[in-house]
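For this view, one protein chain was removed and the others were kept in their places.
Think of it as A, B and C in the order they're written, each chain with its own count starting at 1.
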Amino acid sequence: MVDLDRYLKPDQKYYTAIGLEGSANKLAVGIIRHFPGQLSESNRAEVLSNIRDTYITPPGEGFLPRDTARHHRNWVVRLIKRSILESKIDIDELDCICFTKGPGMGAPLQSVVIAARTLSQLWNVPLIGVNHCIGHIEMGREITGADNPVVLYVSGGNTQVIAYSEQRYRIFGETLDIAIGNCLDRFARTLKIPNDPSPGYNIEQLAKKGKNYVELPYTVKGMDMSMSGILAYIDNLANDLFNNKKNNKIVFNEDGSPKITVEDLCFSLQETLFAMLVEITERAMAHVGSQQVLIVGGVGCNERLQEMMKIMVLDRKGYIFATDERFCIDNGIMIAHAGLLEYRMLGEGFDLKDTVCTQRFRTDEVHVKWRD
Amino acid sequence: MSDTIIENAKSHLRNIQVTVVSQGAEAIIFQTTQHPYLPSSISTSSESLKFIIKYRPPKTYRHRTLDQQLTKHRTISEARILQKLTNIAEVNAPSLIAIDSRNGILWMEHIGYELANKDISSLKNWLWQFNHDESKALTNEVQDTLRAVGRQIGELHKNDLVHGDLTSSNIILSENSKAFLIDFGLSSQSTLNEDKAVDLYVLERAILSTHPLYSYEYNKWLLEGYSSVFSGKQETKLKEILRRYEDVRLRGRKRSMLG
Amino acid sequence: MTQIKFPQFPQFINIHRFTNVLNSSEIKENLIKGNKDYDFAFINTKLIFSQSQLYSAIYRSLLELNNNNLRTKNIHSEILFCLSPINNIMEALKNFGIQNSTFDFIVIKISDNLEIDYNLNIINGEEIKFEQINNELIKFVDLKKLYKIYKLGTFKEVLNNEDILLINQKIINSIQLRGQ
């Protein structure tokens, strides 16, 4: 077991950290408390505050990084104030200020790290940069108690199957092109459905009313998968449906009446994409010899994905872990948690020059010092 | 996998006595002494009285239509690869006997024999016999065998086929010590040197993790065998594959978690 | 006559071998007319290289029947279709069925019961033993045509044991994978 208290000061009763997340369209602040000793069933991290404000765009619209960055810039101070108020902590109790170093969108990451650097100099509290995905994994493990799961990380920007080995979270299989969340969001745009609370959520509600399954390309290659082909194919079907292209026999019957509905398309897209995810996850489990699966990332809140994964995992007599939207959607508490773990091992913060954000930041680049 | 899956398999294999050999993420491998259509009196395949049945069970998490399509498609493409390998003399692979693509069933020739400890003569089990005895682990016989295995993979890649899951358990030594490649569930046709490099990298990591003591020599001999099949104008192709192999190793292609 | 049965399927497979048949054209006519008394598979021996080839085709047709996936009108025509590597029923009947000039053929009856409850008086020819050592059948084979139909590669006149095993395997591969 790794000693997490090598830098515990004699009179220190707990550790406290604040986490700032803004790699995509969600700005989030979280404050967490660890008590000395190993994290376990009996020694859980305490969530003091976990608030989030999502930059919403009108239906059919994507979001420009500059507007997202502006949203983060103009809300971050208010959110931090509210979070500290809510957590009832005193500023000088803070051991470190954690921020998302990457991966993510450049401009939004920048807005948040400037706030973090300013606070660090204002309060003289060390800075810790956190890999967004490691945040999801560590928070997922802490909340669900899964000690060594295969992790399926599915969000707007990422699609990865990850397994821990030798102090690294290694990427087992991943998307060869666009992330699953991105695929769902862009299809939502084609359908012009609202982005509030999230395009993925609205696709899920439509999919629940879908009845007949439309055959879509199934593109798994070994441990990886690709989705841009599926998106192009289903976009085409949707456009033919909207533009009444009667010659498309998949979409229209002989008599010209539509054979499928938007709900059917959403249903079929989910069935195909999630089947691919569950397949590569099962392959990773068999390979690593693990019986646990943890789903993290925004798309992890999808009930159909959780249901399909559960069927597979129970079939293998394993266990499935998923978190609710407080944790599986981008949040600040996960950055605080992962950052605090790093801080407890380092005993000091990053130099200012090391707090530069990066849009590309692979999960297996991080040395996981806090696990043996 | 649960017993319902084995029951399921038996419903498609009426009156066939089977024993489970292994269970992977996708398929169950059974063994039987009954040939599907040759009366035992004239079983023409060589004296082997054992046959392999590879069964892809339905995956209940998938939509039924999608599941049937996938099972059918994968069973057929694996059989097609066995067909291709029949036409490539240099590569040893099990022969196809029968296929029931709708129910995801593939009958094929059984390869290998029982080692002293009753295990199947896979390269893994065969090498493990010498684990605790350096003098036996690095003999000429082992060297020749590993070079032979390397040649098999070289011939496979020369014919633009990629295995997709090369481990020492997917290589079987026959009675007359010929090396056979098995389990083409993840195999595909590919001219890309990148795919061939990843094939080699997956094997290297597998050898490293299952035979850590002598993995340096084993991987060296495998590569020697592999390179020996590329002669004449093929050598530029070999150089390109080996260069890609280096990139893949440096990038620590995510397959690295095999180690 | 030879009777075999596959473990997985309930039907009994009765195989007869006829030579010096004189009324092929009459049989062919009745077949085309769909005469009930001619409910058998009539296969000419020119392309039957081995027993495992024949059994592999019969196995596949019974499997298709079992999966109610027959592509032809009955089990007997399905056997002919399953012998062919090309996914075209007319082509299969032409290559493997009997012509007016066929003197030598194999007759197969798939029946649900053990006893032989039919007769082959409709054939004016001599029934001989089918159950010969495997390679005997090769004598009746038109090798050149076999190579062409099953795309066996460069033609080789004299076949050693290894050649025979390889050709047999290539044929079985095509039978099992036709149209899949």
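The criterion applied here is as follows: contacts are C-beta pairs under 8 Å (C-beta built on N, C-alpha and C of every residue); 3 or more make two chains touch, one makes a residue touch a chain.
To be clear about the criterion, contacts and distances are computed from a predicted model.
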item	value
From "Ribosomal RNA-processing protein 42", "Exoribonuclease phosphorolytic domain-containing protein", "EKC/KEOPS complex subunit GON7" or "DNA replication complex GINS protein SLD5", the hidden chain's UniProt protein name	"EKC/KEOPS complex subunit GON7"
Left-out chain, listing which of the shown chains it touches	A
Touching residue (missing chain; options A:P36, A:G62 or A:P197)	A:G62
Residue among A:M105, A:L269 or A:V288 that touches the chain left out of view	A:M105
Interface with the undisplayed chain - residues on subunit A	55, 57-58, 61-67, 69-71, 73-75, 78, 105-107, 359
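As a convention for this text, only the chains that are shown with their structure count from here on.
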item	value
CA centroid of subunit A to CA centroid of subunit C, Å	61
Touching residues on subunit A, where the partner in the complex is subunit B	163, 165-166, 170-174, 213, 215, 218, 221-223, 271-272, 275, 278-279, 282-283, 285-288, 307-309, 311-312, 315-317, 364
Complex contacts: residues of subunit B adjacent to subunit C	13-16, 34, 36-39, 42, 44, 76, 79-80, 82-83, 86-87, 95-103
In the complex with subunit A, residue positions of subunit B that touch it	1-2, 5, 24-26, 59-63, 65-67, 69-70, 164-165, 186, 188, 252, 254-259
